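Okay, here's the structure, questions in a sec.
Removed: one protein chain of the complex. Kept in place: all other protein chains.
Now for chain A:
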Amino acid sequence: MSDQKSPVNWDALEAKPEFRSLVSRKTRFIVSATIFFMAYYLALPVLVGWFPELMKTQVLGKVNIAYIFALSQFLMAWIIAFMYVRKASAWDKEAAAVIKDHH
């Protein structure tokens, strides 16, 4: 890239143990969060589509399981976002340490 002053040895940076460990922890979080949220989210159309009678059960006054489960998806999305952002700000510091010689 044109804004690089001196050539960066990308392979050396990538091979640093602390970078490898950062990437593997990040990837593990992203993969498990993705599996969880996809399963939680797709459970909604599956339950609503194939088990409608169960989902019509009223639990809070007239409010049924279907609506509560749908509303919980919003909460689920916000919680995952919150967890990710908290972890990511710690990762930012580790990433900055990996490339500190290049700034």
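Heads up, the rule we're going with is that contacts are C-beta pairs under 8 Å (C-beta built on N, C-alpha and C of every residue); 3 or more make two chains touch, one makes a residue touch a chain; residues count from 1.
Please note the rule applied: contacts and distances are computed from a predicted model.
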item	value
Chain not displayed: protein name in its UniProt record ("Putative symporter YwcA", "Simple sugar transport system permease protein", "Amino acid/amide ABC transporter ATP-binding protein 2, HAAT family" or "Xanthine dehydrogenase subunit D")	"Putative symporter YwcA"
Touching residues (missing chain, whole complex) on chain A	1, 3-4, 8, 10-11, 13-15, 19, 22-23, 26-27, 30, 33-34, 37-38, 41-42, 44-46, 48-50, 52, 55-56, 58, 61-64, 66-67, 70-71, 73-74, 76-78, 80-81, 84-85, 88-89, 91-92, 95-96, 98-99, 102
